[in-house]
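First, the structure itself, so that you have it in front of you.
One protein chain omitted, others in place.
After this line comes chain A, so read on.
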Amino acid sequence: MKDLHIAAMTLTCAAGSGLDALRASLRDGASGLRRNDYPNCELDTWIGRVEGVENVILEGDLARFQCRNNQLAALALDQDGFRAQAAALLERHRPERIACIVGTSTAGISSTEQAFRELDEAGEFRPEHVMPWVHTPHTSAAYVAAALGLEGPVQTVSTACSSSAKVFATAARLIESGWADAAVVGGVDSLCLSVLYGFHSLELVSPDPCRPFDRARRGLNLGEAAGFAIVEPQPEASLGRLLGWGETSDAHHMASPHPEGAGAIAAMRQALERAGLAPGEIGYVNCHGTATPMNDRIETAALRTVFTDPPPASSTKAWTGHTLGAAGITETVFSLLSLSDGFLPASLNCEDPEPDAADFILREGRRQKVDAVMSNSFGFGGSNCTLIMGAA
């Protein structure tokens, strides 16, 4: 396998826009969650909403992509000099050799919801809602490729909450097999009624700020985020290396994880094997940690199976909410920050941890240099993805 580096990255979520703001939030324990104020939604919960998404206007040729998901993506591309990094990548490689792989679960559905709220008398979309580049799961990768001028393979990965972790594996395969020389990868998910009322219908939404791994946890909070990274074999500068990945299926149930975490265990072991690392060489795990009673219990058991003595671990979802299709990129960026900064974030809001997790779940941030970190993402359909990143 080629040595793959993360040459650039950025993230925008409720906890902050851009890496500097996020570092400060992680250090200060400043959650981005707020009481639900999403329009047309009466649910009593907290959400991770990004300020100002509504005000972004996509202009010129990009107007065909106008929707909340792509507006959020545009905001994220504006941070950390990412557009300039992409332009520099285009100097190093021909545009048709740069792949664009973006994960999403919500895509443009908030616009589709609106189009259905405003049907005309004949029950059809009003002309302003006839937007073929928006009402498709593919809107995310299509927009990013168009916005950055990338002309290699373009793909949207949509496997629920593992989507934007899998983009790294996809990029690695395209580069390994010669279909691309480098890739812009990422994930974008935006708040919408589908996920707010959908998770509510499954009785998984917490009325309080979520408390991953706490005994008193009451469910998840929905959030939105957009993040991007450049994956390249020989970059000019490196923020970290992609060492391994594992992609597995539970083959169990559409909405419930395997009771023994079989798919999660297999994903972590596959990632370790590909990275050529022993479990003891992982210095930090960023957990899926949604704060639903079942996820955190099963993930704890799975970690105990893979690691006899689990390394320091946390869920960062009490900063961001569960950003679903963007959770993979969100937590990969947090994991890469822990490598570069030597700071392991706490499992915010976890005050009284589950007894089985009490010895390894971080209740406070910790200064500690680590050489390899793991990030877990598990989704509906029993889709699991584990990534392992190493120091540059």
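Please note the rule applied: contacts are C-beta pairs under 8 Å (C-beta built on N, C-alpha and C of every residue); 3 or more make two chains touch, one makes a residue touch a chain; residues count from 1.
Definition applied: contacts and distances are computed from a predicted model.
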| query | If you look up the hidden chain in UniProt, what protein name do you find among "Branched-chain amino acid ABC transporter permease", "Beta-ketoacyl synthase-like N-terminal domain-containing protein", "Multisubunit sodium/proton antiporter, MrpA subunit" or "NADH-quinone oxidoreductase subunit M"? | reply | "Beta-ketoacyl synthase-like N-terminal domain-containing protein"
| Considering the whole complex, which of A:T170, A:S190 or A:N349 touches the chain not shown? | A:T170
| message | One chain isn't shown here. Among A:G48, A:P137, A:G223 or A:G289, which residue touches it? | response | A:P137
| Residue of A:A262, A:I298 or A:A313 touching the missing chain in the full complex | A:A262
| Candidates A:E232, A:E247 or A:E331 - the one touching the absent chain | A:E247
| query | Considering the entire assembly, which residues of chain A contact the chain that has been omitted? | reply | 41, 96, 100, 105, 109, 112-113, 115-117, 119, 123-125, 129-133, 135-139, 141-142, 145-146, 151-160, 166, 170, 172-174, 176-179, 193-194, 197-202, 247-255, 262-263, 266, 379-383
